[in-house]
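Apart from one protein chain that is not included, each protein chain of the complex appears where it belongs.
And then chain A:
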C-alpha cells in the first residue's frame, strides 16, 4: 500500500503546530507528504518557499511551485513518483540482499535489468494506493480553485484506469462550517469524482491558514481507516516478501 498526502497551498501557515513537524509525523506513519505551491502572479515569498520545501523534505516527498494551469500535470507526476519511489525502495532492499550493498540498476546485466523493471512495472500498476488532497481554501486561493477541481478530476481519471485499488479523498482547510475545525472533508475515500462537493463555495475569508493542524487531522483520518480496514491493507513487510521472492527468482 502506498499512502500519499498532496498539500496544495499558496502561502504560509500561521496557526497551530508547525507543518514541518506534522509532515515528519506523517512519514513515521508511512505516509508520503508532497507539497505544491500554486502562484499565478508574483511569488510565494521566501518564508513560504522554505516552508513548502521543508514540509516535503520532512514528509519524504517532493515540493514544486507551479502555475495553476500546470496543477493537474503536477499532481499526476507527484503521484506517479511516489508510487515508483516506494516500490523502488522495496526493490532496492531486496537487490541489496541479493547482489550486495551498492546495488544499482546499472550494475545488473541488461537481461536481468529488463526483468527487474518488468516486476517494478507490474507493481506500479497493481499496488494499492491512497491519496488525500489537502487544499488551502484561504481567500487568495479563490481564482485557482477551478484548477484544483480539474486536477482532482484528472487524477481520479488516471487512477480509475489502474488495475490496483486506488482511492482519493479531499479535504480543505480551514473548515468552513465550524470555526474550530482545522480541516473539513469534502470527499470520503472514493474512486468517483461525481460525488465531490464544489470546493469553490468553501473559500474562507478569515485569513487563518492552519496547515499543520490540518495535516494532523488528515494523518489521523488516514491511519484510522487503516486500522478499520486491516484485512484489505497489505502491510509493507508482506509485500516486500512477495516481491523479494519474485526478484530473487530472476536474479540469482
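Just so we're on the same page, a contact is a pair of C-beta atoms (placed from the backbone, for glycine too) under 8 Å apart; a residue touches a chain by one contact, two chains touch by 3 or more; residues count from 1.
Note that contacts and distances are computed from a predicted model.
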Undisplayed chain, where the name is taken from the UniProt record, one of "non-specific serine/threonine protein kinase", "Tryptophan synthase alpha chain", "Isoquinoline 1-oxidoreductase subunit beta" or "Sigma-70 family RNA polymerase sigma factor": "non-specific serine/threonine protein kinase"
Residue in contact with the excluded chain [from A:158, A:176 or A:190]: A:158
Those residues of chain A which, in the complete complex, touch the missing chain: 73, 84, 88, 91-92, 95, 102-106, 109-110, 113-114, 117-118, 120-121, 125, 150, 154, 157-158, 160-163
